[in-house]
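These notes concern the structure reproduced below.
Heads up, one of the protein chains got dropped from this complex, but the rest are sitting where they should.
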Amino acid sequence: MVSTTEVKNPPAATSRRRRRRVRTLTRRDRIVVALLLGIPLLLDLAFVWFPALATVLLSFTKWTGVGGIHLKACTSKGTLPGLPQPGCIFGVQNYNQAFTVYPDFWPAVRHNAIWLLVFIVFATPLGMLFAVIIDRGIRGSRVYQSLLFLPVMLSLALIGIIWELIYAPNLGLLNTVLGRNGNNNLINWLGDPHLNLWAILVEASWRQAGYVMVLYLAGLKAVDPALREAAIVDGANAWQTFWRVVFPTLRPINIVILVVTVIESLRAFDLVYITSKGNPLRGLELLSVSVTQNIVGETQRIGFGSTLGVVLLVISLVPITAFLFQAFRKEDR
Amino acid sequence: MSDSGSAPTSGRPDVTTQLSRRTALKGLAGVAGLAAAPALVAACSSSKKSSSSSSSSGTSAVAGGNITFGSNYSDAAPKAAFASLCTSATSKTGVKITVNTTDHNTFQNNISSYLQGTPDDLATWFAGYRMQFFAAQGLLTPVDDVWDKIGGTFNDAAKNLSKGIDGKYYFVPLYNYPWVVFYNKSTFSSKGYTVPTTWDQFVTLAKQMKKDNLVPFAFADKDGWPALGTFDIINMRLNGYDYHIKLMKHEVPWTDKGVTAVFNQWAEILPYCQKGATGRIWQDSAKTLENKQAGMMFQGSNQVAANYSKANLSDLDFFVYPVINTQFGTDYMDAPTDGFILPKKAKNQAQAKAVLEYVGTGEAETTFLKTDAWDTGLANGLVAPTYNAIQKKAVSEIAKCKNVAQFMDRDTVPDMATAMIKLIQSFIDNPSASNISSIQKSAEAQAKTIFT
Partner (left out) sequence: MAISTATVIESGIAAPPRPRRRPISVGSVAAQIFMIVVCVLWILPIAFALYVSLRPEAETNRLGYVSVAHHFTFRNFSDAWSQSDMWRFFLNSVRITVPAVVITLLLASAVAFVVSRLSFKFNIPLLILFTAGNLLPQQVLITPLYRMYLAIHLPHFLSSSGLLYNSYAGLIVINISFQLGFCVFVLSNYMKTIPTEIDEAAIVDGASVWTRYWRLTLPLCRPAMAALATLLTTWIYNDFFWAITLISTGNKRPITSALANLQGQFVSNQNMISAAALMAAIPTLIVYVALQKQFIAGLALGSSKG
């Protein structure tokens, strides 16, 4: 809301500038500024922030998307059992159903958490390790960097498809190599609810490690070489130099990577969608997939899907706030 | 470029600004309309949308004309059959048809958005409650005027399947197909197997096949819906058709002991089913049958027979699911009917109806069946000259039934079918008594939220 007012009178805001500004902007300049700022701001507000807020409102309704929403409480009588009625105010019933009846909810939360955990303890450190080794300038590091980064360029949809060749039950790479490709002993990598999340996480980590590697390399390059030289002169070995000297100076990039990791695990969607061909398989429930399924599924449960979306929103606000705090701390003082 | 509606890339500042301003105003209008709190709802209501869209499409409706046809016939074989139907429809009606093919599963998942959004002029869909559900929401155009002309083609059963809850017609059927147990004749003759007619014989045969190093039942459920067929047939064999329909409408609770009995019965043959079913697509298990690694497969002929190569099709045969409860014998089966709907928001209603009038003739069905060697036409007394042994047998077996069901995902609310898909997958992975009981509890809890 603050920003809306500001769009209307940017000249007022700009006129209260510091001493260096001698003259105020001309009328034409003001219009230009208003446009330069106004158009993108409008797009951002209309297509990002408005939907985000509307999701919160919709989460208190019950609506199939057909026939508008009446601003009154839902009654339990229907014209025909199971047939959708016009939208109505459902209060916190959606939340209640999500937490109690909806069988996908807790598995989805758990799987999102596992996803995050695997990224934090496996994919991210792996990417950091790659970066550190490459940054040491060992022979062929350029080639290594290019190869490890390759998966980051591929879309997740494509990754899901090519990995199916590896996990295919009868013909696939993994089962053939393990000798488990007979009809009686095969390992059901993508179907078994105890295995499939881990199988998918291997795919996801395969991409995430390269991503983290590049981000981290950028950070490492910015470290003043003199710091390192000094540490080495002081007799520190490579391990000590990294942990005692380099790592602490990388705090900002570490936070960025942490945020990227959290956001990517909350957004995880494409791999699961393509692997399950639309209907999430058991063992692969994720919040993002459940939201989508309820909203664009054969019957749309807009209110309920929004409820799951709000849960996702609330969880995402934690890393988002952390990132914003990190990024804008200095300027805010 | 012009269609995408973007600013030019030349970068001439003035042009960009102008265009951007226009975009901005449009965006503003959109936001303003939606932001007014209660108006949010009104702006989204379907009635408003449909009225404004029909007024904006005033340029269409030219005699002859063009229509687009949304199709879920995405596998190569049915895609070809459907293309031949469209070609002949064009030559008979003069309406040019553009087919938009979307893969089967995606098409089903998106049907609600599709109908509310910008649907094609005609679309492939399923008969029964699954059609009535969308008709009752006002998303389909009634086609009673079409039925005035094609009514003579179909029997009462087909007519009832095409009607909405309000008694109006919303659907034109094309074919149906039975869910039966498929096998290779060569396998049965070389191993000396006989077709089982009772449950005990069925189980004995499965045991024998296992001994003979065959997978007794080729089985796949990654897509979710195939296993619903097994639930249906065991339910109808054990508890009958009326019970099936009541259960689908939630007039019988999912915790009923009849449902427990279905799961228990199923659990008896589950050890003889192909392992890893929840990770396998049905096409792959049909391949197992075709390669003679499996002895039997229970699925629709629209899937198994359609997936067979021409060379192997003559070896394929089927039998109806064996008797479990003599009270019901083999009186019922799933024989889903597929056909076409006319979305309310379609732009070329008149042309679409003209095409539907042609589709609802025996001639059109015969044309379709020239390329389709697995389905059976629904027109009265139709015996397409191209019918193979499978199709002829399918016609007679369906005719023997006292009643045919459509399929779980067509006889109940979509949400309930979706819920059951996951629960039945859970049963396949763990058919223990305790899991069956928790599945039933979860099904009932979800049914209560869905059927209110």
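Observations
Labels for the chains are A and B, by order of writing; each one numbers its residues from 1.
We adopt the following convention: contacts are C-beta pairs under 8 Å (C-beta built on N, C-alpha and C of every residue); 3 or more make two chains touch, one makes a residue touch a chain.
Quick caveat, the model's predicted, so the values are computed rather than measured.
Counted over the whole complex, the shown chains touched by the missing one are A, B. Per the touch definition above, the residue from A:Cys88, A:Val101, A:Ile166 or A:Leu195 contacting the chain not shown is A:Ile166. For the options A:Val92, A:Ala113 or A:Val177, the residue in contact with the chain missing from this view is A:Val177. In the complete complex, the residue from A:Pro84, A:Pro107 or A:Gly219 that touches the missing chain is A:Gly219.
Of the options B:Ser113, B:Thr255, B:Asn325 or B:Thr361, the residue whose C-beta touches the omitted chain is B:Ser113.
Panel shows subunit B; residues 1-7, 9, 13, 16, 20, 26, 30, 33-34, 43-44, 49, 52-53, 56-57, 70, 74-76, 79, 100-106, 110, 113-114, 116-120, 281, 283-284, 287, 307 of it touch the chain omitted from the view.
The definition used in the following text is that only the chains that are shown with their structure count from here on.
Subunit A and subunit B, compared by their mean Cα positions, are separated by 35 Å.
The residues of subunit A lying in touch with subunit B in their complex are 35, 38-39, 42-43, 45-47, 50, 54, 57, 64-71, 76, 78-84, 87, 97, 101-104, 169-170, 183-184, 186-193, 196, 276-279, 281-282, 293, 296-301. Residues of subunit B that touch subunit A in their complex: 17, 20-21, 23-24, 27-28, 30-31, 34-35, 38, 40-42, 44-47, 105-106, 108-113, 116, 133, 136-139, 165, 215, 222-224, 249-251, 274-280, 284, 288, 293, 412-416, 418-419, 421-423, 425-426, 429, 442, 445-446, 448-452.
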